[in-house]
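See below for the structure under consideration.
Not every chain is included here, but those present sit where they belong.
In this document, chain identifiers A and B correspond to the written order of the chains, with residue numbering beginning at 1 in each.
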Amino acid sequence: MLGTVFVVGLIAFAASSIYFYFTGKQENGLNTAFLVSFVTLVSYVLMWQGEFTVTTDAGQPIFVTRWLFYGLSCTLLMLEIAQLKGITGGELAQLIYLTAIVMGTGFLAARDLSAVRWAHFVISSIAYILLVAKVLPAGGGAGRWTHSYIFFGWTVFPIVFLLAPTGVGLLGAGIANLLYLALDIYTKIVFNVQMARAE
Amino acid sequence: MLGTVFVVGLIAFAASSIYFYFTGKQENGLNTAFLVSFVTLVSYVLMWQGEFTVTTDAGQPIFVTRWLFYGLSCTLLMLEIAQLKGITGGELAQLIYLTAIVMGTGFLAARDLSAVRWAHFVISSIAYILLVAKVLPAGGGAGRWTHSYIFFGWTVFPIVFLLAPTGVGLLGAGIANLLYLALDIYTKIVFNVQMARAE
């Protein structure tokens, strides 16, 4: 099942890379929709290859590079949301930096099988809460439609993390990575299609 | 002793993260004092966990991730000093890049137990000297008070590095990490408290 999930992800993000390259918004020449899909394609190739994994006591594999690539793609997504909400300068830098901390500590929590991973998870969650508390009120009504992506897309990631082999292990690696694939498609493809329409 | 040093560091930077989050300057919305403390908190959790270490012939552990996190925190500190001294644009980019090279080669020197580490140490020191030679004369009188932090704070780091297990090994890992903790508190907490008063 895991192999199938990664191949589907690989094909989906190869297709969306091509789609966004030709249709994506070219505001200032920076095609973030394309770059997000392209970076996620590389992430799925790497997980399909299956090299950078740790294995839990229950024998479940964790694909630790996922969060490093989220660090690249989600800073770009944050940039898109910030532009929509008119967040610039130092405030934008703060959001990008917090996003990088969320994913960097997420990576540390994912690759750690000891109880210390909970310390990383707590720090990651605090950074995430600070991030969302900055993003949601900003921009008044502008970019309000992005909130549903943040609530139903972004916030489900740490819940899957918690239930998956990275956390308490209620979900197996197969289901967890299938859920991540659905979330990736929702927050990186569906989101960017709506972003293009919103302009 | 090592465990105690890291737990004290962990608590100190958790506390300073909270303190700076609520009181830190929000110039342009970028709270560098908070981000520096928060990144250093992650660094101490990682060292407390004790996973990313190499052990010298004398049996002393070296915590190699310290310098990677300095790469993140010290580029932010450099940004603060540059703003105070009115350094912007390409000149600021040069300072940030040099700071990253100092810490990147510091990391390479720390994780290498062979004689080649001295080559990394020399390159790191050259980058540091070029950096200080750019920062000190800049801005005329503005930000002159930061010089004592650079002399007594920053410059003591490579001296500890030299005497610690990373260098000639005159100091043990316990004393070395205790000195680093004192330097971290001086350059990242005390400095930012004075920075807030200076405005």
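Here are some notes:
Here, contacts are C-beta pairs under 8 Å (C-beta built on N, C-alpha and C of every residue); 3 or more make two chains touch, one makes a residue touch a chain.
Keep in mind it's a predicted model, so treat the numbers as computed, not measured.
Here 2 copies sit in place, and the number of copies making up the whole complex of this structure is 3.
Simple rule for what comes next: only the chains that are shown with their structure count from here on.
Within the complex formed with chain A, the chain B residues making contact are 21, 27-31, 35, 38-39, 41-42, 45-46, 48-49, 51.
Residues 89-94, 97-98, 101, 104-105, 108, 112, 114, 116, 119-120, 123, 127, 130 of chain A touch chain B in their complex.
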